[in-house]
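First up is the structure itself, then whatever we jot down about it.
A single protein chain has been omitted; all remaining protein chains appear in their positions.
Note that the chains are named A and B in the order they appear, and that numbering of residues resets to 1 at the start of each chain.
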Amino acid sequence: MKRPARIWAILVVAGFAAAAGAQTATDGRRSGFADMSPALQAIQRDDMSNPAMLWVAEGEAQWNARAGNAGKSCADCHGAGESMRGVAVRYPAFDAKARTVVDLDGRIDRCRNEHQRASSPAPESRPRLAIAAYVAFQSRGMAIAPPTGGSLDAAAIAGEALYRQRLGQLNLSCAQCHDERAGGSLAGVAIPQAHPTGYPLYRSEWQGLGSLQRRIRNCMTGVRAEPYPFGAPELVELEVFLMRRAAGMAWETPAVRP
Amino acid sequence: MNATRRTTLAGIAALAVAPFGAHATPETMRAAIAAVASGRPMREGKVTLDIQPLVDNGNTVPMRVEIDSRMEGADRVRAIHVFNERNPQPHVLSVAFGPQAGRASLSTRIKLGDTQKVVAVAEMEDGTLWTAGVDVIVTIAACIEGIE
Partner (left out) sequence: MAIPLVNAPARVRRGEVFEVKTLVAHPMETGFRPGMNGTLIPRDIVQRLRCRFAGADVIDVALSPAVAANPYVAFHVRAERSGTLELTWTGDNGFSASHSVAIAVE
């Protein structure tokens, strides 16, 4: 696991000089989709060839399967999967019962624990990603519409501070790459604007599906920072900030990325 | 289908004994191809091997191979074999076509560990062999992240 950090260090040293002259962030926001090769774009455009659809299909099966001590399926309470249309584009949200800000995965997990009385699968495990992908897929094509409110506003402020804070041995902030150098490249790797439009998504590097939290943790490891643990409030705050920064952009789940 | 299956399985058996070390090389690829050809001459042509020339991540490289054939008589394609130069092993895949195949074509996605040449060899019903090769530049090789 030290390998990506090493590779990134090489890329940063070798590539930043060249990227320094590249354009800085403009108001023209673009999804990471736009930075991919036409071949990967074609995979995302065709559901019949998008491997992420394997997880969506598993998620659909889970949606309809009874589980936990309550012996209830998601469908028993929520009806058809389409009832989830519009949900993913307004998460993270404030959960009044838990009195905290939760992301979509965290919200689903609460249903699993409290309503199904089932235990939580490990973060990034197949069942967990599959149901999140199925729920998020229902919102494909919709505009990101982050909710507001006291706790969420506070989370967004905290998230932005984290986004601008220098991290790790490479001493770089998210903003230094994703705002200042977006559109440039690190020795051949395109630096996207870091919009959270497609999660969970199929990343070629992972050869599988992964969450936005995993993606952020990858970037932290890349700058040789200790990544926040899955589910940490810092990661949820970064998610809140990234969603607000992408407000109005089109939802892509399940996307594909290099 | 029997002839077809025999062709493929003979091909695979030959690949299993092809000498390779830790990595395929242009030489081991040539040896693997020679095992399939078993002495028959190979001609360039008929085969379309479609791979993007510049790959952003070697883990998922779309590939399409197609032979210009009516899939009838001597023009029928029995099998296609695909090889690479620099992955750990030279063999990528072999496909045998049966009577219900509508075209001699296959699309899939492959892993490429490095910048290298990919070669396809098609075996026709009359035993003739046709081939095509493509050079692919890989910016981020397959399998670098390791296990998280």
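Please note the rule applied: a contact is a pair of C-beta atoms (placed from the backbone, for glycine too) under 8 Å apart; a residue touches a chain by one contact, two chains touch by 3 or more.
Source: prediction; values computed, not measured.
Enquirer: Touch partners of the unshown chain, restricted to the chains that are shown, please.
Expert: The chain that is not shown touches these displayed chains: A, B.
Enquirer: Using the touch definition from the top, which of A:G68, A:P121, A:G208 or A:G231 touches the missing chain?
Expert: Hidden-chain contact among the options goes to A:G208.
Enquirer: Taking the full complex into account, find the residue in B:A35, B:I51 or B:V92 that is in contact with the omitted chain.
Expert: Per the contact definition at the top, the residue touching the missing chain is B:V92.
Enquirer: Tell me, which residues in chain A touch the chain that this view leaves out?
Expert: Where chain A meets the chain not shown: residues 1, 48-49, 51, 53-55, 57-58, 61, 207-208.
Enquirer: By the contact criterion defined above, which parts of chain B meet the unshown chain? Give residue numbers in ascending order.
Expert: 1, 4-5, 8, 11-12, 59-61, 71, 84, 87-89, 91-103, 105-112, 143, 146-147
To be clear about the criterion, only the chains that are shown with their structure count from here on.
Enquirer: Compute the distance, rounded to whole Å, between the mean C-alpha positions of chain A and chain B.
Expert: 36
Enquirer: What residues on chain B touch chain A, complex-wise?
Expert: For chain B paired with chain A, touching residues are 52, 54-57, 59-62, 139-140, 144-148.
Enquirer: Can you check the complex and tell me which residues of chain A touch chain B?
Expert: Interface residues on the chain A side: 1, 3-4, 7, 36-40, 42-43, 188-190, 204-207, 214, 258.
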